[in-house]
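Just one protein chain is left out here, and the rest sit where they should.
Note that the chains are named A, B and C in the order they appear, and that numbering of residues resets to 1 at the start of each chain.
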Amino acid sequence: MARLLFFGRLRDSVGTEALTASLPDHVRDTGTLRAWLGSDHPELLDSSIRIAVNAELAPGNPRVADDDEIAFLPPMSGG
Amino acid sequence: MARLLFFGRLRDSVGTEALTASLPDHVRDTGTLRAWLGSDHPELLDSSIRIAVNAELAPGNPRVADDDEIAFLPPMSGG
Amino acid sequence: MIRVEAQPFDPGAELAAFAARVAEVGAIVSFTGLVRGRSGGGEVSGLELDHYPAFTEKTIAGIGAEAEARFGLAGLIIVHRHGAMAPGEPIVFVAAAAEHRRAAFEAVDYMMDRLKTEAPFWKREQGPGGDRWIEARPADLEDRARWG
Partner (left out) sequence: MIRVEAQPFDPGAELAAFAARVAEVGAIVSFTGLVRGRSGGGEVSGLELDHYPAFTEKTIAGIGAEAEARFGLAGLIIVHRHGAMAPGEPIVFVAAAAEHRRAAFEAVDYMMDRLKTEAPFWKREQGPGGDRWIEARPADLEDRARWG
């Protein structure tokens, strides 16, 4: 089971802060994950939403697997 | 009598912080005052030394008269 | 020193403690960000800061380490709140100490520009029209771009 986290306005639009999900076989990286979830939650397809895998933002489409913590991050606004 | 004030390193080189002097007739502005005092204290001739008349720095050679407070100011260094 | 915490803090006490730690260095610049009392939506009654704990301290520590190296600082501190806060309360305090003031100014400016656009916080403002999420202003992204 992968743990999915939603921050900022995604908490409201997805309707939860966190959920656990079993990733289907075809979901192997952040790109295929985004497409899979995007059918129910099109706001996740927006390119301004970045995806961190195990609290790490990497360029490209990092691999994802069950047991990963995968966070969906709208544009940040600290300070 | 005019009151002459010396600040910063001029306190050391002139040897006093303040003195009162009766200005000779030919001393009518900061230029002639500087030349007059400069014969004893050539450090006052240096263009980096500015002269404030009654706590006012004006461009050019402002007039000076007995009763004025005339301050000799080396380059400043606040903060 | 990096702290991310839910309880209110006092920027004056932070500056006093920081100055005591770096005494004799010469120049200290600080930035304090307060919850605004008004915004585009009118009177603000409160602000909630969502954050991503596992990621937040790591990101902020990275920003601090890069500022330290880039500007040759003698010391720095970043304190950032999360959770619920009221107008007028401090959200963030950043200070840098350096031998000369230009490095201290630039370091705090740099850290704030990066925190605004890269630290994993999300702000929800409570106002008369209900709640709304606030995102970085275009000006924040332009400011960030100055540092390459």
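Just so we're on the same page, a contact is a pair of C-beta atoms (placed from the backbone, for glycine too) under 8 Å apart; a residue touches a chain by one contact, two chains touch by 3 or more.
Keep in mind it's a predicted model, so treat the numbers as computed, not measured.
K.L.:
Identify the visible chains that the left-out chain touches across the whole complex.
P.N.:
Touched by the chain not displayed, across the whole complex: B, C.
K.L.:
In the whole complex, not just what's shown, which of C:Gly33, C:Gly64 or C:Pro120 touches the removed chain?
P.N.:
The one listed residue touching the chain not shown is C:Gly33.
K.L.:
Provide the residue numbers of subunit B that touch the chain removed from this figure.
P.N.:
So the residues of subunit B touching the unseen chain are 5, 7-9, 11-12, 52, 55, 69, 71, 73-79.
K.L.:
To test your reading of the contact rule: which positions on subunit C touch the chain that is missing from view?
P.N.:
On the subunit C side, contact with the omitted chain comes from 10-17, 19, 23-38, 87-88, 90, 99-102, 104-105, 108-109, 112, 139, 143.
By our rule, only the chains that are shown with their structure count from here on.
K.L.:
What's the chain with its C-alpha centre farthest out from subunit C?
P.N.:
Of all chains, B has its centre farthest from that of subunit C.
K.L.:
Distance from the CA centroid of subunit A to that of subunit C, rounded to the nearest Å?
P.N.:
26
K.L.:
Measuring centre to centre with CA averages, how many angstrom lie between subunit B and subunit C?
P.N.:
One centre to the other, that is 49 Å.
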